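Here the complex is missing one protein chain, while the rest keep their positions.
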Amino acid sequence: MADREINPFATQATWFPRFEKGVFWIFRLATYAVLLSGFAVFGTIVVKGAGTVFTTRAPFLNVAFLTQAPETLYVFEYDGAKHELGAKDYRAFRETEEAKAKAAGKPAPKFESVESIVYSSGGIFPAIVGTILLVVGSMAIALVLGVASAIYLSEYAKNGPVVRFIRLAIINLAGVPSIVFGLFGYGMFVIFLGWNVSLLAGWFTLAFMVLPVVITASEEALRAVPRGFRDASLALGSTKWQTIRKAVLPYALPGVLTSSILGVARVAGETAPIMFTAAYVVRDRLPWQVSQVSDFFFQGVMALPYHIYVVSSKIPQNVYTERVQYGAAFVFLMLVAAIATGSILLRNRLRGRYQW
Amino acid sequence: MESTAPSTAEASFVITKARTRVFGLSWDEVIQFFFAGNAAVAVVVLALITIFLFREGADFFRLNSSQNLAVYREAGLEYVDIVRDQEKDHAALNRYLADVRLQALKYYRKQGLTYPEAAAKLAAFDDYAGRYSDAIEPIRSKISDWSDFVTAIKTKFGVRADQLAEREQLLAAGKTAEAAKVKIDVVDARKELQPVLDDRASYQEAAQQAAQQLTALARQLPEAPTPELQKRLQRFAELTRQYVATFPATEKKLETWDATKPIPFYVSVTSFLFGREWLTASFWQDWYGILPLLVGSLMVSAVALVLAVPLGVGAAVYVNQIARPFEQRWIKPVIEFISAFPSVVLGFFGIAVLGEALRKLSQVPWLSGLPGFPIAERLNALTAGCLLGLIAIPTIFTLAEDALNNVPRSFREASYALGASRLQTIVKITIPASLSGIISAVLLGFGRVIGETMVVLLCAGNRIAIPDFSAGLGAFVQPVHTMTGIIAQEMGEVVRGSIHYRALFMVGIVLFFLSLLINYAAQKIVRRYRISGG
Partner (left out) sequence: MVTTTPVMPASESLDPSAPPRPAANQRLFDSIPMRATPVTPARTVIDIQNLDFFYGAKQALFDVNLALEEKRVTAFIGPSGCGKSTLLRCLNRMNDLIDGTRIARGSIEIRGIDIHRRDVDPIELRKRVGMVFQKSNPFPKSIYENIVYGLRLQGVRDKTRLDEVVERSLKGAALWDEVKDRLHESGLGLSGGQQQRLCIARAIAVEPEVILMDEPCSALDPIATAKIEELIHDLKRDYTIVIVTHSMQQAARVSDKTAFFYMGKLVEYNDTRTIFMHPANAQTEAYVSGRFG
């Protein structure tokens, strides 16, 4: 026997552990690369956009940007100084200056190298309003249809060919590109039903697009309600509908709503389906400025995502346009981010609370 | 108790009840039908999408063959295009020559010559190139004459089509009297085209002249500085001879060309599915070939998947198998959060930041060896692909992570119990067991990417042409246009009901069925290779 005891369980000195560590580092790098690129996009837009939306003076919020309609920006030289003014201010400024000059008996003042850039002044208020209207309307439709479908699938449906077909349809609907929904909405609502470019057409197009998300989320929430609740209720002599209404829906509802908020994020974030169904490039009147109630549903609106598309593709990239471009992107990103974060947090909390 | 006569006790045991009935259904059944109806909405919507896409798009093939392509032939545009092709081939040879010149110039510069010195050395070469280019001038002038002629005929067809449309509109509106008043021009294409056809003799003369010149030029090649370039010039002479040899074939084509030959219907289909050109609102002839768009979509998706598959699956493996719980807890929500980025914002980021950043990066000297670098266009397939990758990553990550999660714990434990390390277990057990889920995750990521609109519309560069694949991987930094992008871009501008409008719907149909196919494949894979006994 040797002096030293031999430990058969000692770590073998091979290259393998180091290799394993190396591989794990590659995976880690991949993960952090993803996170980093996410942060890069988010950070750039936040940093540059915050400059538009927030100000250094009280109330620290660029109220005009959030409450005004887009305007054409005029850049010009006057009196040796460079000025940037919105269309309205520019005209007013010009008139007063000319009047002043006239009063003083001087020749009309010179406005030099006047340059006009559309949409680059004012704010994005109509677009925000339009987006909110589109989201609220389409989610209302999608929730009614989606929750009802989910109730059928989880509570009534027996597993047969019909239900399998419905499920197949739902899965496939989820994979249809959003632009195809746009085309469909245009063909059906705008042309065939003659609704024109309108809120109503946008609502239905978006609602159909988000339907699979809502159905899947609702069904999951309904299935999370324990079978025992249903059994107990039925054994007490309640009808199927009474059971659903009293012993299933109340407990599934929080889950349905939180998961559907992800659908809200999707609805708010999509541009392609509303391009030809609901969105206007620019509209002077606000949605509630209509002569009769029915007009409300048949009017097109400005929408934030479409506005971002317009300002990022139809006008040049320069110091004057950057303000509105980054500002709109920032506000929109914040809106969607808030909805998404809210739903993720809420879901995590509710998952903890509703455990039976 | 055996007696059937109801005693008082039995009378109190009432389990029958007449319930309210609506159309022979109990109230509960009515409710059930209501819900079933709602569930059927998904099916109905899918059916409606199919119906409306076809309603607007299906007429494309008929219109394309009966109007667009028919006029192309009847008005003689096709006839002129035969000669144009001949000219195009010559232009390709000119480019070949220009490339040789460029190489020679580079060689001289490397020899230490200044630019004017090098140019002086190439003077003879340039003279030759000039003569070569001018050699087919007679043919060019024929093309130009004929073009003016046939476009005039085409315009007449256009006027006629407008008149027909106007009459149809009036008829649809019930204004029969006004409809009858609309004058419909009669276009006698045969008569009008006759002068061009009769002009064939003068073309033959021009072609002969050109052929002689080119053959002569092929014999007296200019000097090239290196043997290698000399060889290329030899090849050029060979190509020229081959080119001249095609002249009789062209003449034959012109001779047998028949304006009255009807266009078979299938040509309309093949010219859409395999057409290499998407050319609209052109002064000459509109072409609706989906290939450049399909290739663009596939290229952008390829870039996206090359980035997203390793990163997405890698991140899924890391988070599910390797990361500490603390990391897991915050990485997953962050990646889910990335999936909520609106695509239009990403597209804007591409225009405002990424495009320029990639171009700057491509100008770094030590990266210039990469294919396609330095990048010429700020917005190209690579820029769009990178952003689409970011869109696909969360999809792939979430689904792949689910698949990994579904691998039964017992598999892994069995592996550990046999003395496998963590990496061995991951590679040998966990990933193979979840492979079908991972593959379907990748497929669904692909579906997401190919259907994405805003990013490609804003960042892909929107040049409708099949990229030049002779540049190898460099083709990926060329601007492309995509199926989704073309719909979004042109839908707003087309005339409702026109061929162009219907062509866009056809692109939508292709996109729709492509997405169904991808979805179906993903489903199939998951179902076929599902882990049993989990």
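Letters are used for the chains, namely A and B, taken in the order the chains are written, and counting of residues starts over at 1 for each.
As a working rule, contacts are C-beta pairs under 8 Å (C-beta built on N, C-alpha and C of every residue); 3 or more make two chains touch, one makes a residue touch a chain.
Just so it is clear, the model here is predicted, and its values are computed rather than measured.
Only one residue in the set B:14, B:281 or B:417 touches the chain that does not appear here, and it is B:14. When the full complex is taken into account, the listed residue touching the unshown chain is A:229, out of A:192, A:229, A:296 or A:320. When the whole complex is considered, the residue among A:21, A:91, A:164 or A:246 that touches the unshown chain is A:246.
For chain B, the list of residues touching the undisplayed chain reads 1-2, 4, 6, 9-10, 13-19.
By the touch definition given at the top, chain A reaches the unshown chain through residues 158-159, 226, 228-229, 231-239, 242, 246-247, 251, 356.
To be clear about the criterion, only the chains that are shown with their structure count from here on.
Centroid to centroid, with C-alpha atoms defining each point, chain A and chain B lie 27 Å apart. Residue ranges of chain B in contact with chain A, taken from their complex: 27-28, 31-32, 34-36, 38-43, 45-46, 48-49, 52-53, 55-56, 310-312, 314-315, 317-319, 322-323, 331, 333-338, 340-349, 351-353, 390, 393, 397, 421-423, 444, 447, 450-454, 457-458, 484, 487-488, 491-492, 496, 504-505, 508, 511-512, 515-516, 518-520, 523.
Within the complex formed with chain B, the residues of chain A that make contact are 16-17, 19-20, 23-24, 26-28, 30-31, 33-35, 37-38, 41-42, 44-45, 144-145, 148-149, 151-153, 155-157, 165-166, 168-184, 186-188, 191-192, 208, 211-212, 215, 239-241, 262, 265, 268-272, 275-276, 305-306, 308-309, 312-313, 317, 322, 325-326, 329, 332-333, 336-337, 339-341, 344.
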